[in-house]
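Apart from one protein chain that is not included, each protein chain of the complex appears where it belongs.
Per-chain residue numbering starts at 1, and chain names A, B and C are given in the order in which the chains are listed.
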Amino acid sequence: MSVLWILFVCSLVVLPGIALLAFRWAMRQGEFRHLEKTALSIFDDDEPVGQTTDCFPGGQRGKKPAPTRPPNPISRPRLPEA
Amino acid sequence: MNYGPILFLGIFLTVASSWCGLVLIPHLQFGRQQPVKIEETGELYPQSRPGIAQQGMAVYQANGCIYCHTQQVRAEHFGADIARNWGQRRTVARDYIFDKPVMLGTMRTGPDLTNIGLRQNSVTWHLQHLYTPVITSKGSIMPPFRFLFEQRKIGAKPSPDAVPLPKEYAPEPGYEIIPKAEAKALVQYLLSLKASAPLPETR
Amino acid sequence: MNAASPSILAALSPSDNEELAQRRAVLAEIDASCRGPLLFLFSGSIIWLLVGTVFALLASLKLHNPEYLANYSWLTFGRVRPAHLNAVIYGFASEAAIGVTLWLMCRLCRTPLLFGWIINAAGVFWNLGVTIGVVAILAGDSTGIEWLEIPPYATPILFVSYALIAVWGVITFRFRREKHLYVSQWYLLAALFWFPWIYSAAQILLVLDPVRGTVQAAVNWWFAHNVLGLWFTPIGLASIYYFIPKVLGKPVYNYSLSVLGFWSLALFYNWNGMHHLVGGPMPAWLITVSIVASVMMTIPVITVGINHHLTMWGSFRELKTSPVLRFMVFGGMSYTLTSLHGIALALRSVSEVTHFTHSTIAHSHQGMYAFFTMVMFGAIYYIMPRVLQVDWPSARLIRVHFWAVAIGILLYVFPLIVGGTLEGMAMTNPDVPFVDAVKPSVVSLTLPYLKTRSYSGMLIFLGHLAFAISFGWIVLRWAQAGRLARLKTSLARV
Partner (left out) sequence: MNSPTSTPSSSPGNDPRSRGRPAGVKDLAARDPLEHVEPGESQRPISLMLVIFLATLFSWAGYYAHRYGGGYEPLIYNENAYGLAAAKTNAAEKLDPYALGQRVFGNTCARCHQPDGLGLPGQYPPLAGSEWVLAPGPARMIRIVLDAVQGPIPVKGATFDNVMTPWRDTLNDEQIAAVITFVRTQKEWGNTASPVTPEEVAAIRAKTKARSAAGPWTVAELQALPDQEPNP
């Protein structure tokens, strides 16, 4: 069952090692700061608030009166100049 | 936000923990069990299966018997397995040490087969049942395994292998139903299914 | 652009505002880069979906009509059933999951799909592996291990394919432009990491060099339950976490809860599997540990449930107008239901009755279909118009698809849970015969429910046909509108 020991070493030494490195890197990248603001990261600035972005083909979108979105606190990367 | 770090490490450690807990430790704990000598009979139990039963196991695997039949008997206080006479005792890990793969199963569309070799030891019965299950078990929804048999013209005299069948299921006159090697092996495998030796840990 | 479909595309159309135009061009570029690989993966998965549904129907019909197609060894129940499972799990669900993962990763990382050829190659290998596997199972070459029936000569192909996808995932993540990690990305990354671990460990310990005795069963159920828990569930939840807020245009109810939900899922789900062996030849502690972990699953289930349902709260009328939302919300509700049901099923006192019965099958379909597959449908409905820049051709087909599969799966799950429980109550009463020609027996009791299942299967198949037609049609439309779309993309780039 030598194969089992290889898996054992992998699971207890190698992978946690990778995990630690990945974690250190993530910390340095600032991954864990401002966790809650991340909820907004899926939206673009121009996306309407409270208005659905999907509907049946040819159909009408939900007509909920919506205010414009406040500026997204998250900085957006820009498309590199072509 | 300081709980983030601990959790990030968790993604790797969680799966490693269950790998150790549900795979590695069981292997170290009961993955190396050996046969034991049964006091009453003086024989070692369990014993590995004879070759033809091993071939039968391959037939059992190939035709997916596992999807309807279990091979495990639950304890007396848990379910009605023992009251239904599917076994005299619960099964334990030692009963399966020679099985590759272990086919415990998770569905009982059909009855448990752990002790079918003790409950029904007639080759003829098994062959009839495999050929058309409703011959012996009326109301059964088991599929017939007629492709494990061949219909042959009766030669100079009827083959001793021919499966005796009731009139309504018999082939047209002049023909007989002969089990293929797979069917014979499968029956030998079924007959080898016995887990009755009194092991100390089955209390 | 097609006049009949202005609504979705409006969000992606060029704008007078230069700032906005550039922003939309980013999305358009990301979506366009995903086009080839996604078309390939989604087409493959839909073909497997149809194939898998046919196998499912055959298996279901055979259960209450054992003489149906009984003389063909390839089509015996014990081969059609695993063929169904492998076709839908590895063919349909995994392929759709990979496709949705790709798109979500690109969108969330804000980076175009790099090295699309890697994904295309992976897709070819994956389909090849699954095809060989399913044919081998039908030919009687199954390994006889549940959820791992694909024989050892086909699995390396799947491994190659998966390795390519994982490499791609790492590359994309490395070159991402969005530094914030949304909760969906956590789920996706975790799934991409977890799946190869459990799959390779199970292959090695069960097929290549089997461990001894019932340890095999432990490994088997550790794997089989984790395929759901660590592969499909994270991708399904990642999709819901992205699409419900995205479609509604409002952020998720409570982001901190979503973090708690994610980590408690990671911590407890992978300890669950052994409850498939309650009462079996396993030391008491192993099963007890899994039951405890199952009950602890209430934490992620409730937190995820709160987030999904309260994000939706007050927006239910949008269900009328958005097909994506319909599928997503159906999936999210099913996730809550099926998880709570699963927790109950793990308890010893419940398991004593329901174990070994059709209610287990109902439960797994509630998880794999009512939750995961519905979410995948919703995701595909959202992704395709954006990727192809063409809207879905027919609202009616989408409606047929939704209602057929929604009613179909409800008609499947709930009667079968009832039937399975009655079956279990009969099975634990030794005075009820197991099978009997005249008297009520365990077998005869289940027959009406098994027949209901066949009808629901036909309904689901109808829904899948509508979906496949819809998909083929939108691809056709895209091919026709190709020139126009290319022009539009290049305009948007300016």
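Please note the rule applied: a contact is a pair of C-beta atoms (placed from the backbone, for glycine too) under 8 Å apart; a residue touches a chain by one contact, two chains touch by 3 or more.
Nothing here was measured: the structure is a model prediction, and the numbers come from that model.
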Statement: Across C:65, C:131 or C:254, the one contacting the chain not displayed is C:254
- line: Per the touch rule stated above, chain C touches the missing chain via residues 19, 179-180, 250-251, 253-256, 281-285, 287-289, 291-292, 295-296, 298-299, 310, 313-315, 348, 430-431, 433-434, 436-439
Message: Using the document's contact rule, name the residues of chain B that touch the chain not shown here.
response: 1, 29-30, 75-77, 83-85, 88, 90, 92-93, 115, 118-122, 124-125, 128, 135-138, 164, 166, 196, 200-203
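Everything below uses one rule, namely that only the chains that are shown with their structure count from here on.
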- prompt: Centre to centre, by mean C-alpha position, how many angstrom separate chain B and chain C?
  reply: 31
Query: Going by the touch rule set out above, which residues of chain B reach two or more other chains?
result: 4, 11-12, 19, 27
Statement: Multi-partner residues in chain A (2 or more other chains touched) are 1, 4, 7, 31, 35
Message: Going by the contact rule set out above, which residues of chain A touch chain C in the complex?
response: 1, 3-4, 7, 29-31, 35-62, 64, 66, 74, 76-79, 82
Statement: Within the complex, chain A is touched by chain C residues 4-5, 7-8, 11, 15, 20, 22-23, 25-27, 29, 107-108, 110, 177-184, 201, 204-205, 208-209, 211, 242, 245-252, 255-256, 258-259, 315, 317-318, 321-325, 381-382, 391-395, 398-399, 493
Task: In the complex, go through chain B and note every residue touching chain C.
output: 3-4, 7, 10-12, 14-15, 17-19, 21-23, 26-27, 29-33, 60-68, 70, 72, 74-75, 78-80, 83-84, 90-97, 99-104, 106-109, 111, 133, 137-147
